[in-house]
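Omission of a single protein chain aside, the complex is shown with its protein chains in their original locations.
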Amino acid sequence: MSRAAPRDEGDAALAIELRGISKSFGPVQANRDISIEVRRGTIHGIIGENGAGKSTLMSILYGFYRADAGEILIGGRRTEIPDSQAAIDAGIGMVFQHFKLVENFTVLENVILGAEDGRLLKPSLAKARRLLKQLADDYEMDVDPEAVIEELGVGQQQRVEILKALYREADILILDEPTGVLTPAEADHLFRILRGLRDEGKTIILITHKLREIMEITDSVSVMRRGEMTATVPTAETSPEELAELMVGRKVLLRVDKAPARPGDVVLEVRDLRVVDEQKVERLRGIDLTIRAGEILGIAGVSGNGQSELLEVLGGYANGTGSIRMNGQEIDLTGTASDARTRRARGIAHVPEDRQREGLVMDYRAWENVAFGYHSDPRFSSGLFMDHAAMRADCDDKMRRFDVRPPDPTLAAKNFSGGNQQKIVLAREIERNPDLLLIGQPTRGVDIGAIEFIHEQIVALRDQGKAILLVSVELDEIMALSDRIAVMFDGRIMGERLPGETDQRELGLLMAGMAGAAA
Amino acid sequence: MDFLGLLQILDSTLRLATPLLFACLAGLFSERAGIFDIGLEGKMLASAFLSAAAASYTGNVWLGCLAGIGASLMLAAIHGVASITFRGNQLISGVAINFLASGLTVVVGEAWFGLGGRTPQLMGAARFQEIDLPFAREIADVPLLGPIYANLLSGHSALVYIGLLCVPLTWWVLYRTRFGLRLRAVGENPAAVDTAGVSVVGLRYAAVMICGLLTGLAGAYLATALSAGFVKEMSAGRGFIALAALIFAKWRPWYALGATLLFGLLEALGNRFQTIEVFDITVPTQFMQALPYILTVVILAGFVGRAIPPRAGGEPYIKER
Partner (left out) sequence: MNDALPKWADIALIPLLNLTLALIVSGLVVGFIGEDPFEVLSLLIEGAVGSADGWSYTLYYATNFIFTGLGVAVAFHARLFNIGGEGQAMLGGLGVALALLYVPWPHWSLALLAAMTGAALFGAAWAAIPAWLQARRGSHIVITTIMFNFIASALMVYLLSRVLLVPGAGGSPETARFAAATNLPAIGDLYALMGWGCVERPIASVCRAPLNIAFLLALLAGFAVWALLWRTRLGYEIRAFGHSEPAALYAGISPTKIIMVAMLISGGLCGLMAINAVMGEAERLVIDPVQGAGFVGIAVALMGRSHPIGICLAALLFGMLYQGGGYVEFDIPAISREMILVIQALVILFTGALDNMVRAPMEALFLNRRRPEPALPTSATRSDGDPKERKVEP
């Protein structure tokens, strides 16, 4: 093995070279004249904000889109990649952010899908079983080949995706935001696997928006901003601050300025809250928490550990058992008295995790959306009819005060950017002067400029004496905003910490369900 | 009811279940690949018409059958173009196909034959003949087994046996071949198939065309085996009943056989007993005739077991990263 060979030698052949790649969708230019060189046997990071064009670029490389201009060289040879099969043939494997697995197939079936040997399944499955065992031994990727995907954890599912690529003898592995669904421990394991692969001579491209990961694992890094490649540098010669500035194009505050909280009376008190989903799986297994006026309780955790269910049951659209007291009064948890409307009447406002699916009706115009959820308010409706004039006036007002761009109330919600959509939702929910604000993933898919604005709004609301429940999978965001942090794992709260008295490592252990280790 | 009477009912169950079975397996291929097809009814009708017309013209039932399959494949291709290539609404496309078949069969039939939408009565080789299985006559006198073999199993048209053979064949294709694996995958998660370098469009077209082939057989059977010619609207909702049977069968081939036999039995009972007296109340004919439709609703209501449909069913596939 040549793993001892230094990787920064100038003579390493290029695994991938992109020359002048451009791609636009209608009037939107997603990639503009992008060129990169990635050396064989290195880990190359691509970092950039949401919407910077990283994923479009990788989709071009994997044959999902065709570039309008430019050329792709694989191993020094010009290569056309019209579809995924061509990418696979060129030795490219891709691990998508949202896994492309058939949920009710076994690991083995997923691995051979599209790469079968011959028309009958049996020989293919036998061969794959052998090969899989060997790969698992080589790269510590222990996955039961006969397990059904939906019964595996996300970390394991991701390994299946990597195995799929390796089974197809990929030399170049692209991973798109691979750690978004992983605990810090799982992410470490992934990085060990990736280093092992690199040392075997594979080339790895890691797409992420997390500076820490870039610094930790990559050999070189390219920064993208607004569809353009702003720089490519060896990781060792740069710093997180420099990368952040390259990403955004100006100096960024990575911290939120806020005064210490002055907690008041208890607003929300949750005791032994349980939620069972349609598949009879218990998603919340006895949640206890308390939030006082004037404080932000941050819920940290890897997504899928019950945070969504917590927001849904508090927001009134999932059934649960246990007790929720709002300002000292019990809330009905089932039946007709329990829906999002009655929750709002009790002073609970909710900025949902997925604004495009839940928080907005994407085909409704902005002025129709500002009444959404409050459309029975006397402000917006009298008798059977809606008061369109009042809704429009209210929308004008909110757009001005929350700096929504473009400030056009007649534009449909889907035509605003993520950040501006979030401002519309936030304006609607905050303006109702709620006692409690539930807010999920406040800055997901939001550009950095809007992130600062949204964070300021959340803190300002707290300072007005409101109780805030913040759910985010971004640990940095939780650390920056919360006055107290509760960590959720597998439907339970593993522990509560004060942001000043904990660190990412401890929270990471709690997120992985290791309560004892963090005690 | 005596033993022979029972055999007669089971015999006609088998006959009546056959078109449902073909249609149900047809729907199975299509829906397993993620394409809803409420146009089974129309395809069946079109095939019934063209098979009867061609059989009456050529005097050869097999040519008729081929023509019927051709008609069904044409409509299947339209459904494919609408729902796969142009990512249209699969339900609406199916509805359009049903109306198209209802209209065209009568318009063209009237223009060709001038019999008010019927085709001429089919006779002789223009119809599927009953096939006697080997030794049916010889062992007919053996008690119990003899009559079952001779009266129930023997003496059906070739398509009945082909239909029954299609069940294990479908199972084998679905679970033992590469094509079957990919087909099932594309109905569950087309993105997985696409990123694995297999054409989603190709697979779905293949499934839709197999669906057309099998529905063609269902229609040909209706007009050239079960009846002796085409009659306006002769499919009578069988395409929809087959869909209900498919749901009841949880999209599985062997269950599909059971489900369609059940509906066949219901129809056989309805035909055999025009009126039934229950506790001195006479159940009207119309109720017996509506029974398969009512049962369909009951099954869809999930009072008889529930199943998870293919997850990507009905959704056009759009590449997303």
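In order of appearance the chains are A and B, and numbering begins at 1 in each one.
Following the convention adopted for this analysis, contacts are C-beta pairs under 8 Å (C-beta built on N, C-alpha and C of every residue); 3 or more make two chains touch, one makes a residue touch a chain.
Fair warning: this is a prediction, and the values are worked out from it, not measured in the lab.
**Q** Of the residues A:His350, A:Lys466, A:Arg484 or A:Arg497, which one touches the chain left out of the display?
**A** Hidden-chain contact among the options goes to A:His350.
**Q** Looking at B:Leu6, B:Val107 or B:Met123, which residue reaches the missing chain?
**A** Of these options, the touching residue for the absent chain is B:Val107.
**Q** Using the touch definition up top, pick the residue from B:Leu7, B:Ala77 or B:Leu91 that touches the left-out chain.
**A** For the chain that is not drawn, the touching residue is B:Leu91.
**Q** Specify the residue from the set A:Gly51, A:Gly114, A:Pro263 or A:Gly508 that touches the hidden chain.
**A** A:Gly51
**Q** For chain A, which residues lie in contact with the unshown chain of the complex?
**A** 24-30, 50-51, 65, 226-227, 315-317, 339-344, 350, 352, 354, 356-364, 368, 371-373, 375-376, 381, 384-386, 388, 412, 414-419, 421, 445-447
**Q** Against the chain that's been left off, what residues of chain B make contact? List them.
**A** Listed in rising order, the touching residues are 38, 78, 81-83, 86-93, 95-100, 102-104, 106-108, 110-112, 117, 237, 240, 243-244, 247, 284, 286-287, 289-290, 293-294, 296-297, 300-303, 315-316, 318-320.
One rule holds for everything that comes next: only the chains that are shown with their structure count from here on.
**Q** Using Cα averages as centroids, what's the distance between chain A and chain B in whole Å?
**A** A distance of 46 Å separates the two centres.
**Q** Taking the complex as given, what residues does chain B use to touch chain A?
**A** Contact set of chain B toward chain A: 175-182, 184-185, 188-189, 191-199, 311, 319, 321.
**Q** Which residues of chain A touch chain B in their complex?
**A** Going by the criterion above, the answer is residues 55-56, 58-59, 62, 64-65, 83-85, 87-89, 94, 96-97, 100-105, 109-110, 112-116, 118-122, 124, 164, 176.
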